[in-house]
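A single protein chain has been omitted from the complex, and every remaining protein chain is retained in its original position.
Labels run A and B following the written order; every chain starts at residue 1.
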Amino acid sequence: ETTWKMATKMPVDSPEGQVFEKFAELTEEYTDGELKITVYPNEQLGKENAVLEQLQANIVQIYAEGFGYMKKWEPALGWLAGPYAFDDFAHWQRFMNSDTVKGWFDNAAAESGVRPLGDPTLVLRGPFRVTVSNVPVESAADYEGLKMRMHENKVAIDTWDNLGAEVITLPWTEVYQSISKGIVQAVNSPIALVESMRFNEVAPYITRMDEYWQSVGFMVNESALEALDEDTRDGLLKAYAEAGELSQEIMFSVADESIERMVADGATYTEIDISPLVEKMATFYADMAESGELPEGFLEAVEAARTPTQ
Amino acid sequence: MTPLDYQPEGPLQRALNRIDRLNWSLGGAFLWISNICLLVMLGLTTATIILRPMSMAPYWMWPWTMVFFIWLSFFGFFALYARLKDVRIDFVAERLGPSGMVITRIVSDAATLVVTGVLILQIPKVIATSNGVYDGAILPAGFELPRLALSVPLFISTVLVALTAVLDIVKLAAGMPENVTDHHPEV
């Protein structure tokens, strides 16, 4: 009988937190109690880099967070959520399960001993991205000159710069104040966080713009995984798959309810056609590939995944 | 009494006092590094306040403010130890008479060596696992600050603190007084 420690950033009562609790429950059930999982919510064990180091050292066995943080072991993994590189969710899902991306995860595992558990797209995050603004954003053209808050990430900043926005970097916790004080007009956020951060109070225009798709990576310590016997590992994977299905249900119903509430409170919800943005980014990506800033094989893998194989 | 006030007797004490003076100056140098970090933080934040309304504040300003804050804290560790800026509570030691000061002097040095020793032993592991860069801390040439650069000042300070404690033990053995801050006479 083994106990694993699972670190997350999310509070227990958040939608993601519920998925993790359920995952822990299901794991115990499907492994006949052979594997128990203790969840440490709220960044109790530290921020990303700290937890990843604990994951490497097998002090923590699972970290449920975006795969992007694994880029420190394989820089290409920083591009999994390339903004406006993908037409839709299915396109992204095919890309994520391609041999190219698998190869990147293998490189990271060789470097760190940490790898994803199962299909990396199963547990949804977000479940989609929106722009929350205090001026209407009804088409791709409305991003022209929009003062947008961005986190300190070069790709995000360059992308929105390229799409015509005026980018200002601010800590996430200061966004509300900054919009209310007019320092920025808009912020990009997963829909799930808009209401809890009370962004809609100061920025009532909510626009679904599918900047990229995100999953919650279940990053595991390889040696801990190998130490499990086969039945236990199968049980774990089964629990993971079911947690994935549950996350789809929970995330979308939570998002729908939240949008309904915010609209009732006076917010406006729109969905825009993202193809002009994808198009605008194509030349941007081509230029980056030429100057060698993109990982080897990235654009090819994106292209290959564009159409379903069958 | 600081090493600058002490009159050494004999070659051993003279040599130790010279090292002690050197260490004292080094503590002063680290104090100044901390001061400079603080000034840079002040400057960067002031610039942000002024430039932001004009939308001219570059995004790297904030991450660099954080970097200097971390460096201020970690470089400051040695400075506050060597220059006796930390809080020490001496009324118990004073009650115990002259032997109280000696015992607590040894306890302090021993405690210092325990904590710095454990930290120093971890340096290889921290170096091995500190991958990647500190997000946003870039220089115009495109250089990005490695995450490791954040911990290095802590380790430099830790090693120097350990050496300071060792030096104090050797000084004790050579019959020299420990460094203490000036105390105002009570009336």
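Everything that follows uses one rule, which is that a contact is a pair of C-beta atoms (placed from the backbone, for glycine too) under 8 Å apart; a residue touches a chain by one contact, two chains touch by 3 or more.
Just so we're on the same page, contacts and distances are computed from a predicted model.
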item: Per UniProt record, name of the chain withheld from view ["TRAP transporter large permease protein", "Acyl dehydratase", "2-oxoacid:ferredoxin oxidoreductase subunit beta" or "Iron-sulfur cluster assembly protein SufD"]; value: "TRAP transporter large permease protein"
item: Candidates A:Ser139, A:Gln177 or A:Ser253 - the one touching the absent chain; value: A:Gln177
item: Absent-chain contact - pick from B:Ile70, B:Val133 or B:Ala174; value: B:Ile70
item: Hidden partner chain, residues of chain A it touches; value: 5, 38, 40, 44-47, 50, 53-54, 57, 59, 171, 173-174, 177, 181, 183
item: For chain B, residues in touch with the removed chain; value: 31, 34-35, 37-39, 41-42, 45-46, 48-49, 52-53, 62, 65-66, 69-70, 72-77, 79-81, 83, 85-93, 101, 103-105, 107-108, 111-112, 114-115, 118-119, 121-123, 125-126, 129, 150-151, 154-155, 183-187
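By definition in this document, only the chains that are shown with their structure count from here on.
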item: Chain A-chain B separation of Cα centroids, rounded to whole Å; value: 40
item: Chain B-facing residues of chain A, complex; value: 49, 53, 56-57, 71-73, 147, 150, 152-154, 157, 166-171, 183
item: In the complex with chain A, residue positions of chain B that touch it; value: 52-53, 55, 57, 59-60, 62-63, 125, 129-132, 135-136, 138, 147
